[in-house]
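Of the protein chains in this complex, all but one are displayed in their positions.
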Amino acid sequence: MIRSLLIANRGEIAVRIARTAREMGIEAVAVYSEADAGAFHVGQMPRAVSLGPGSPRETYLSIPRLIEAAREARVDAVHPGYGFLSESPEFARAVEGAGLLWVGPPASAIEQMGGKVRSRARMREAGVPVVPGSDPAAQSDEELTAEAGRVGFPLLVKASSGGGGKGMSRVDRLEDLQAALAEARRLAVAAFGDGTVYLERLLERPHHVEFQIFGDRAGHVLHLFERECSAQRRHQKIIEETPSPALDPPLRSRMAEAAVEAARAVGYVGAGTVELLLDEKRNFYFLEMNTRLQVEHPITEATLGIDLVRAQIEIADGARLPDGWARLTPRGHAIELRLYAEDPITCLPRSGEVLEYAEPSGPGVRVDSGIARGSQVGVEFDPLLAKLVVLGPDRKAAIERARRALSDWIVLGVETNRRLLAAVLSSEEFVAGRYTTDLVSRLSPPSGEPPAAAWVAAARLLERSGPGGSAAAGGPTPAGDPWGEATGWRVSA
Amino acid sequence: MIRSLLIANRGEIAVRIARTAREMGIEAVAVYSEADAGAFHVGQMPRAVSLGPGSPRETYLSIPRLIEAAREARVDAVHPGYGFLSESPEFARAVEGAGLLWVGPPASAIEQMGGKVRSRARMREAGVPVVPGSDPAAQSDEELTAEAGRVGFPLLVKASSGGGGKGMSRVDRLEDLQAALAEARRLAVAAFGDGTVYLERLLERPHHVEFQIFGDRAGHVLHLFERECSAQRRHQKIIEETPSPALDPPLRSRMAEAAVEAARAVGYVGAGTVELLLDEKRNFYFLEMNTRLQVEHPITEATLGIDLVRAQIEIADGARLPDGWARLTPRGHAIELRLYAEDPITCLPRSGEVLEYAEPSGPGVRVDSGIARGSQVGVEFDPLLAKLVVLGPDRKAAIERARRALSDWIVLGVETNRRLLAAVLSSEEFVAGRYTTDLVSRLSPPSGEPPAAAWVAAARLLERSGPGGSAAAGGPTPAGDPWGEATGWRVSA
Amino acid sequence: MRIASGDRVRDVRLEPRAVSLDGERFEFRVAADGAAGEILEIEGRRHRIRVARRGDLVFVWCDGEVYEFMTVRSTGRPRTEAGDLLAPMPGRIRQTCVSEGEAVRAGQLLLILEAMKMEHAIRAPRDGTVRRLPHREGDLVETGTPLVEIA
Partner (left out) sequence: MRIASGDRVRDVRLEPRAVSLDGERFEFRVAADGAAGEILEIEGRRHRIRVARRGDLVFVWCDGEVYEFMTVRSTGRPRTEAGDLLAPMPGRIRQTCVSEGEAVRAGQLLLILEAMKMEHAIRAPRDGTVRRLPHREGDLVETGTPLVEIA
């Protein structure tokens, strides 16, 4: 029986998990690094334990400190959220070793799906199609050069322990291979301490479609339909929607079957997501499985009317899959917009204090936020600030609702990717539902030349609040925003 | 083709209508009395027209000023919202007379459902059961005394043009009748300029259940299921839910049929609500029909996944009922909480500036608000500040979600009925789903003795911000909160 | 300082890390003063706090509940005479049901105030005698105007 839950995370996902915990009558316990003592997520929970000072590596990524915190807080269970240690089998084992419930899949499942290479092999065994790639054993330049011929060009050089596109590079011609391998190994060592690489055929302009999977200890595994995640920037999702405009019912059920098969193959329990690539010939391939709650899980909650976090906790507590989940059918169309603290053009992370904040509301609008007025946004963490999730009766209404809500979202003090999101929502391909993973990179958000009213407002504020000299002492200097003078890349957010 | 829409209302409903209009690409035009120039709803719309200075009667209730505003704004249509002139056939005619589309039912339907007496007669004709009552013709004390015998005690004396319980009184014994009639006539004249009254049998502890009705110009009429509205305070709804815990499928369809019949009888077009009383023997009676959008419409939107305002506008524009509405089935359980600016104990209206405001959010949470930080809440308008609407997979989850969200709702500076709402949510009868219209009156919210932490926080603020002497000059004096000293009714909100 | 909440008035002495309420001493710590408001730790328990002030009124949101406080000036006379019943909102005296000098029982109807197109019954909070009844039927009164004084 879970009475208290340590949420080993921060930001919007910690807040979101805490909300469900509180609704379940479970005491949510926050953790925080000293720098985060005043963070929004800490204020959302009845209890909080400090992880002490230091970098993420020394706090949110420190298994010993988190286990210590869980012991100190005397919690019954630990929810890892996403990112940080959510896909660390070591952490899962440490939690269970401490006699606590782990709200996530068995460590063994995390392991089997962990390494790209291992998971590809495992899936091939299970009969799930994978993108053609090199033999994992092949590591020398010679072997890989040979493999490259088999795989075919263009291809990707990938780090075996990579993720999020880190240490990944495209090679179009054989003569570029060696240089790419050297670079990839160097980056892989730097980022993951593991220089193993492999080759994978590059699918041109594929759809990135994922299926939500859920399993229980009794061995039941089912899918909760798909999410279209092709709107990506630098391999980072920025907009997701469900249902996917790219699927028809037969294809959907074929892909869903494969996804369930993939999860069954590793004895999956709890919430997980199987990511698939869909090429122009409507062939699909296993990409990877995320053995945790997904950032974009709310769009599935919206169209199915369920609470995935509640189910995670109940299943960790030994429950079966909720009654009726096998009979769920999606209703309406849901879209998620990810608000990042970053320059909409360069995608470089932004920092600063949130000086004004107001969330959109109204019918079919949900906001999961990790910030509030007064929040300090630093660059040491994931730049995801908040998520806007809209539900509409159909895709057209959902897009209109997303545009409306986005324009009601007020965030001042930290630059965000809002304009990029708006650009996607009004791009012809997105509106038509015909877009692939290359859409966002081809978009250039309008440069946002301020209207006269904005100049007036700025001037009036400057006059009201007097010379910035003194005020400037408080805030960071505009050096935090350096590109402007030199390059003019800098455009208003 | 509606391209622009005048929203002849204020507060949360004006904001809510504007949101849908904006999503539809329709330009929403606000109206405001001078006192409201800085009101939240005005800032939510791209355009706004002043109704000039003066009381509600001279502004939001002035047909000439509103028509003038509509002409000035060159709008295509007018949405009346609820309250104010939403059920005025004169206004409907004036709007159409000005060559504008009226987003509401035909004036004739409003008229037929307007007077209590007339509507009761109309329904009796249509074969819809009505609460036993006196012959409308009977007006003299003698006639009414005779009728009283037929109707039976206890009974209600009601003003024919009454509403919201105004000029309504309970009579248990014949000897009290004459005094009650005199009082009722006096109040009726004062409130409605019409002293006509009638008698109606008083149903003890009934359920107040209403059905959402929708019709189009092609003569189609359907129902969108029910809303349980028995949680009332002084005949004012404070919490609504759907589905109603009081209905079973057969009863639900019988009541729904009657509701559709009632709407058909008056050639209904657009959104309307048929209110029914359900007595302990599970007999139901027509109470009245609200020929407009209902305050609690969002819970229907939540369980059906639709937008009622969008449908209102489309149907006013000549469209048929949306495809598939005939096949809609509710999913999950929805609850609405009405946040009023009033003393939770005495229910007296409260005023003041909203000094801090934060809305709850997260899965299954929607807030329709008419206020923001800085809003000035006066007593000259309806004290409804905002509505919290939660959707959960089942009733239990919805109640838990409502409790969680309510505790996340921060409103400082104006006293609200929050504690009363919390008391209902945790009352045994409400949780069990066994409550009738007498529940709320029997509840007494806990007196909210502040914990040490609150005293500390208050002291720290007073110390930080120094003696209130100067600050006090700004705000109203605590005389605005007078009961305390003399009576001790005053408890913290 | 003296602070009132409802009918409860307490003597509050504030030190940097402790407070005494009517002599009872509580240690506290400001665990954080951040985006979600302030977090006060009192005897090990954390409390989420948001505060606002208008003149002598202090509003405190604490762990989901809202409390209202009022400073009580040690100097100067209290704001209203004990026994005053003040108009809760601007309105018009529709009817007076008692006269000065009349003895009234708790709950007895004193007068009817009409405001917002509704009538509000003003009743005696306790037994007593009507000392002052300053207004006539039809008078307009502002918020906070004394309506009846009961000795």
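Labels A, B and C are assigned to the chains in the order they are written; within every chain, residues are numbered from 1.
Here is the rule we go by: a residue touches a chain if its C-beta (ideal position, glycine included) is under 8 Å from a C-beta of that chain, and two chains touch if they have at least 3 such contacts.
Just so it is clear, the structure is predicted and the values come from calculations on it, not from any experiment.
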Q: Check the whole complex and report which displayed chains the hidden chain contacts.
A: A, B
Q | Hidden partner chain, touching residue among A:52, A:132, A:322 or A:448 | A | A:448
**Q.** Listed residues A:58, A:141, A:280 or A:380, member touching the removed chain
**A.** A:380
(Q) I'm checking contacts with the chain that's been left out. Which of A:352, A:370 or A:392 qualifies? (A) A:352
Q) In terms of residues, what is the contact footprint of the unshown chain on chain B? A) 37-40, 42-44, 46-48, 354, 371-376
Q: Can you list, in ascending order, the chain A residues touching the missing chain?
A: 166, 187, 190-191, 343, 346, 348-349, 351-353, 355-356, 358, 379-380, 406-408, 410-413, 415-416, 418-419, 447-463, 465, 468, 471-493
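Convention: only the chains that are shown with their structure count from here on.
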Q. For chain A, which other chain has the most distant CA centre?
A. C
Q) If you average the Cα atoms of chain A and of chain C to get two centres, how far apart are those centres in Å? A) 50
Q | Geometric centre distance via CA averages, chain C-chain B, whole Å | A | 29
Q: Please report how many Å separate the Cα centroid of chain A from that of chain B, as a whole number.
A: 41
Q | Residues of chain A touching at least two other chains | A | 372
Q. Residue numbers in chain C touching 2 or more other chains?
A. 63
